[in-house]
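Encoded as structure tokens, the structure appears first; notes follow it.
Note that this complex is displayed minus one protein chain, with the remaining chains in position.
So that you can tell them apart, the chains are marked A and B in the order they are listed, and the count of residues begins at 1 in each.
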Amino acid sequence: MTVTDLARRLGLRGLAFFYLAAILLGPLLVVFYRTFEHGFGAAWAALSTAETVNAFKLTLIITAIAVPLNTVFGIACALAIVRRRFPGKGLVNAFVDLPLALSPVVVGLALFLLYGRDGWFGFLGDHGIQVLFSLPAMVIATIFVSLPFVAREVVPTLREIGDEQEQAARTLGASPWQTFRRITLPAIRWAVIYGVILTAARCLGEYGAVAVVSGRLQGETETATLRVEERYESFDLAGAYAISIVLALIAVLVLVAMTVIRPKEEAV
Amino acid sequence: MSTLEIAAKPTRIQSERASTALSLGLVTTYLTLIVALPIAALVFESTNAGARGFWEVVSSPESMAALKLTLGTSVAVALINGVMGTVTAWVLVRDSFRGKALVNAVIDLPFALPTIVAGLTLLALYGPQSPIGINVAFTKVAIVLAMLFVTMPFVVRTVQPVLLELDEEMEQAAKSLGATELQTFRRVVLPNVLPGILSGVALAFAKAVGEFGSLVIITGNLPYKTQVSSVFIFSRIESGDRSGAAAVAVVLLAISFGLLLLIGAIRHYATRHDRD
Partner (left out) sequence: MSIVASGISKRFGDFTALDDVSLEVESGSLTALLGPSGSGKSTLLRVIAGLEQPDAGEIVISGEDATEKAPQNRGVGFVFQHYAAFKHMTVRDNVAFGLTVRKKPKDEIRTRVDELLQLVQLQPFAHRYPAQLSGGQRQRMALARALAVEPKVLLLDEPFGALDARVRAELRAWLRRLHDEVHVTTVFVTHDQEEAMEVADQIAVMNKGRIEQVGGPRDLYEEPATEFVMSFIGPTTRIGDGWVRPHDLELLLEPAAGTSEAMIERVVHLGFEVRVELLRVDGEKMWAQLTRDRCEELELADGQIVYVRAAGERVFA
């Protein structure tokens, strides 16, 4: 490596580091500092209020419903996209990608209009099924925004492994279900797990869509992220920071999981 | 051939058809219920007042100001992250240093971190109580900053695999044929990497246009000043103006769809020479 080469390389590296520090790490460190600047006890007190505990519970419940549904859908959808030919495949592809590019507020509004009193599904309310401003709408909103991740991870892996092994299994007498369970699923498992982690991260962190459809009733339809904003608006910065730190720690766990799994996924 | 085998054949084909139909049915039903129907309801609502009503809402000064602000900041963000994301991806692929795995993991932080928390953290460093004395809260700079934060991973993660796949021998061949560093970059590296960069930039742009959570706190939501379209829609919903909200939402929806089409076209263009 020549001297100019080295200098240029160090320059680029420095530039990248500076950018990452200024945009990503710096802000996070300040929040850590601010949260614990009045001691661990203060942060804990802010976290252990009934409303905050409820908010975390609600977030977990929503995630626990949305993730399995989106996982099953994601796998089935990836299989359909890669292995089957059917009319309207392009449309399916487009709709699966849409949540990646669409504003969460627009998602929330669309659900708000569909399930609102004058909406096409407004009749559900007349039969005593409360969707809007309660758990079902929040779950649907979360499912919407976290829909693509499993499918997007599984599709390339399915393409890469090809269908020869599956065909071999079929010629050896395996049924479609047996083939899926014994051949396809083991081959895509790391991609699925990776997709599940992304989905879970997106569910835990969803804010905009849920903000629109939840009605934000304290202690009832308030998720952890909504609670952060509520605390901030109520001038309880310490409370907002404390909840944020918990969510940030979860994010760090997600990063660790992603890093651990990524090389295995590439090795498939 | 035994009669057993003959009898088994139709069953096999039938069961295959059944499983195909089942999985396709599941996929389309789910997509329709979760995605297509709500979108349809949104588009329907926006047409209630007719084309003229739609246009009146969209072209109202407040809505236009929000749209202009959103598009302007998103363009800036897409350009900045187009460059910085590419540089970062380059460093991650071609450079080697201690702790590279850590830096690589940190790239996904904005993805894993809830957007509302992102907004709060940015406010903590670049807000009124900034420990380094930089206060950009409630300004356009804050919007750009928040958008940069949330869209950072999209460029890096689309450019990175393209760079990994880029044949280093191709660059060596160019150099051995007498190309300078700049010529090698412009004629060999860039044409192969550009489609990846462009799709990353398009995705980052789409994300920036729709961003909401991280902007709520740090921009202060000042109409005509720092109110972006997503925040505008949200405030319209809160004030009960459904058709106003729906009209602007449909504009954002159209932008998202357009960008997805663009990304698809870029991908198609990028692989044009790989097809026989």
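Structural remarks
Convention: contacts are C-beta pairs under 8 Å (C-beta built on N, C-alpha and C of every residue); 3 or more make two chains touch, one makes a residue touch a chain.
These figures come from a predicted structure and were not determined experimentally.
From the options B:47, B:60 or B:192, the residue with contact to the unseen chain in the full assembly is B:192.
Within the whole complex, the absent chain has one touching residue among B:17, B:94 or B:175, and that is B:175. One chain is missing from the display, and on chain B it is touched by residues 167, 169-170, 172-180, 183, 187-188, 191-192, 273-276.
Everything that follows uses one rule, which is that only the chains that are shown with their structure count from here on.
Centroids built from CA atoms put chain B at 14 Å from chain A.
Residues of chain B touching chain A in their complex: 12, 15-16, 19-20, 23-24, 26-28, 30-31, 34-39, 41-42, 44-45, 84, 87-88, 90-92, 94-95, 97, 101, 103-118, 120-122, 124-126, 131, 145, 148-149, 152, 203, 206-207, 209-213, 216-217, 229-231, 233-234, 237, 242, 245-246, 249, 252-253, 256-257, 259-260.
Chain contact summary for the complex, chain A toward chain B: residues 9, 12-13, 15-17, 19-20, 23-28, 30-31, 33-34, 73, 76-77, 79-80, 84, 86, 88, 92, 94-114, 116, 119-120, 140, 143-144, 147, 175-177, 198, 201, 204-208, 211-212, 224-226, 228-229, 232, 240-241, 244, 247-248, 250-252, 254-256, 258-259.
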